[in-house]
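One protein chain is absent from this view; the other protein chains keep their places.
Here is chain A:
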Amino acid sequence: MNLDKAFKATLSADVYRIHSLPQGGALVLFRGGAVRTLDVLLEAPQQEIENLISAEAIRWSGAFMEGQQPVLIFTTEKDRNFFVYVQKPKLCSLHKYKLEQQGSAKPLCFTAHITNQTVTLLCLYSNNSVYQVLIPLQQNTEEEEEKEEEILSKSLLLNLSVSGAVLKGTSLVVLDKDHIAVLGSLPEPGKKPKECLTIWNTKFQTLQTSKELPLGTSGQLWCYEEKFFLIHGKVLTVIMYKCETSSLAAAVGKLKDSQTLDVSSFVNWNTLEDEELVVSFQSQESVALKAESRMSLRSNRSTVAGQSGPLSVGQLLLRLKDSSNYVVETELKKLMAKAPTPDLQATIGCVVTALTDRCKRNPKFYPQNLLQEIVETRDLSYSLCPDLMAVALEQKDLHLLQMCLERFPDIPEEITYACLKAFLSVSEDHLKSVDVNLDSAICYVDVELNDMEVKTEILENGFSEEMDQDMCDTKIPQESRSVGESCPVGLQKAALLNAVLHSAYTETFLLPHLKNLPAQQAVLFLRYLYYLYVKCSEKVNTTLPGIRSPTINQIMDWMCLLLDAQFTVMVMLPEAKDLLSNLHKFVRAQVRFYSELNKIEGSLRELQRLNHLRESQTYSIEVLEII
């Protein structure tokens, strides 16, 4: 968002609310019930906005994504009748439903979520009950269009009654399929009603936990990313929560041992107390009050006692199974911040395994940053988390693969090969948007071709043009330069391939896999290796600049290996012919160059030896000519 570009647009109708959607941009809901995307609206601000709801007043609205489609739902009220509208602005479809009447009670608060093409609308009614309304999304629009005001039937989801007393709810949010949170006030005989935040299990119709808010609230409750936001007195209070799979035992507060399987602990205010984020100042009084409010509900007593410290490994692993990304992240951060203990390494291995298991089960779950951080900061090995690289390959997480290749000492050749193949096959365009560590390649891969002078200058260090022509009567310098001139792969791909070059392997095990490499990819890889070799040879010390850049030995070993594995294919391929012949000539020139150097070295050695002989010999008779 660029605030500099903000400008004012005057619209032709009143706006009720603007909804923003993760990928769908912004949706503008007008008081008249019309919906426009912000883009469309800003193109022509003065466009006519139709009025869909004549005298109805919008009470609530919510926007969701269903597939690639934004869906906007809003409720209206007119003469104690409530209507629900479901709009798909992209498809220009609009459905109007009427909510079933519920005696004298009227809805106070709505909330909705979409699962499986169905909108689940939850309504908090003034009779202290929560009703659930299901609205199917995919209908044959044409037919339905004809019908007037389809009436939606609702079902009672929950009665907000707490041991006889009834919670007068004011706001409602859905936490997951079994849990909702309600902010409301609990009347106490002879006293002012006390306000509290409650979490209910709808499956078992129980109150899971509640938190008293003695300073009073505005009656509003928001919930984003597993945090509640509410106004408590003068303070904006942020409360983190966790939901676990509900179980009967947990619901009735009979959870005995938190370590037993299939039993989940539930929201625990106390463990999270420390993380309460207090935005404005807090008076001593409120602190004292909060301390009182720490008294938890009956059902949670046992769990509270058992879990006040950091989570044990077992618990953590359980939690990793299905808590949301955010929870996983915070838990693991806590774990990693711990002082290193002897078993921490193993623990982290287990954690990573648990995470990858979950990833395998649920392809949508993939905590990329977390995994990268773990790999980067911990000395993991392949055997400690055998599935990690497979998952990363599946998820095409190239950066993670790069890290693993650079860091793991024990990657099986099969996986190395899979990585190589993945790297070679991924398109350069796609790579441009991928974040990989470029340190190993950035120092020598020429992004542009305009630094010709620099290179020719360097080249003279290795071998001069004339010398080369003297040695082998072909015109190698030109050719080799034309091939070695520019890097055959992009910077990102080069960095990834370098990671492969860096990994440890055994030739015997790698060779069979390499034979399977598609010919085009093999040629590309060879081209890149050749490029590296030429680059290396430019320098006197035959090393490439940069961090973790491949060494000449790694390059040569891979080149030999690749040629061994693919030689018959290469020979057949017309496009590999030039490459092979250039490579051959270049290598031959290098061999001659080095054999010359060896000769010089030998001569120098001999000179040194003679000199040494002279030094050590304290007596000699020499011929001295004086002219």
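Operating definition for what follows: a contact is a pair of C-beta atoms (placed from the backbone, for glycine too) under 8 Å apart; a residue touches a chain by one contact, two chains touch by 3 or more; residues count from 1.
Everything below uses one rule, namely that contacts and distances are computed from a predicted model.
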**Study point:** Name of the absent chain as recorded in UniProt (options "DNA repair protein RAD51 homolog 3", "50S ribosomal protein L14, chloroplastic", "Fructose-bisphosphate aldolase" or "UTP4 small subunit processome component")
**Key:** "UTP4 small subunit processome component"
Check your understanding: Looking at A:Ala55, A:Ala337, A:Val540 or A:Leu624, which residue reaches the missing chain?
Key -> A:Leu624
**Study point:** Residue ranges of chain A at the interface with the undisplayed chain
**Key:** 614, 618-627
